[in-house]
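Just one protein chain is left out here, and the rest sit where they should.
Our next item is chain A:
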Amino acid sequence: MKMVDGKPMEQAYQSALLSLLYQLADDDFILAYRGSEWLGLAPHIEEDVAFSSISQDTMGHAAMFYQLLSDLGEGDVDHLAHARSAKERKNAILLEMVNGPGHYLSKPRYDWAFAVVRNYFYVQAKKVRMESLKNSSYEPLANAALKVNMELYYHLLHWKTWFVQLMQAGDEARKKMEDAIKRVSADFDGVVSLGPLSKDIATFKLIESEDILKEKWKLFMQPVFDSVNLEMPDQFGIQSGDGRKGEHSKDLDDALIILSEVYQVDPAASW
């Protein structure tokens, strides 16, 4: 259903739409934040430039989705990004997990294999979503997906290249990558999930159903797993909790304190 003759949307449609938009916005926002913590710490300088470009695009996508929420009366975009508590957030837990032990300014022992696998799996899932959203019944979202999708081509190529290279590099790298795949898979259902309103979201044709999206993801990933001689995980888990329901880890609490530190000095001020 679209806005017709200025008539307000049905309540159920509105709830489903908001639920989906919060997931999209919060997913990109927190992963872009994790990406920004990597700044200056990537394996080489070229990667620092490329990764920060991707994080910047991803933050830009989050801003677009927050804007759609704001347009629906959910409040100011900076409030949405900086001032909501952890339990109001709908991002998948996998995306809020720390990059590794340590702090981004002190003794960061960040795990590049985890970064590669998390980003690759996520970006492929996001690409599948954006393709589907191009036909969304909510036109502003379909338009946003079109723009986001253009940048994803490059993101996907980037992470896929890393994934394949490190998987084929032999002993130590292979082991680290396989460990990372296990970790990411254990919580990847949280990314694939469309949350408690997933049925409505599909029924209202905001996006295709969770099952269809998951199958499409597997279809894209299968040949890549084949090419590196690894069995694709048959099942994923949601071991650390369901972020779509507002369940989150301490990692998110810590991240929110950092990312809103300056904003919270004076939320009413112009920065």
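To be clear about the criterion, a contact is a pair of C-beta atoms (placed from the backbone, for glycine too) under 8 Å apart; a residue touches a chain by one contact, two chains touch by 3 or more; residues count from 1.
In this section, contacts and distances are computed from a predicted model.
Enquirer: The complex lacks one chain in this depiction; which UniProt name from "AAA family ATPase", "Substrate-binding domain-containing protein", "Phenylalanine--tRNA ligase alpha subunit" or "NADH-quinone oxidoreductase subunit K" does that chain carry?
Expert: Answer from the UniProt record of the missing subunit chain: "AAA family ATPase".
Enquirer: Pick from A:12, A:219, A:232 or A:258: which residue touches the chain that isn't shown?
Expert: The one listed residue touching the chain not shown is A:258.
Enquirer: Which of these, A:55, A:91, A:119 or A:193, touches the one chain of the complex that we don't see?
Expert: Counting the whole complex, the residue in contact with the absent chain is A:55.
Enquirer: Which residue among A:10, A:172 or A:253 touches the omitted chain?
Expert: Answering carefully, the residue with contact to the hidden chain is A:172.
Enquirer: Tell me, which residues in chain A touch the chain that this view leaves out?
Expert: Touch with the absent chain occurs at residues 33, 36-37, 39-46, 48-49, 52-53, 55-56, 59-60, 62-63, 66, 77-78, 81-82, 104-110, 112, 165-166, 168-170, 172-173, 176, 258-259, 261-263, 265-266, 269-271.
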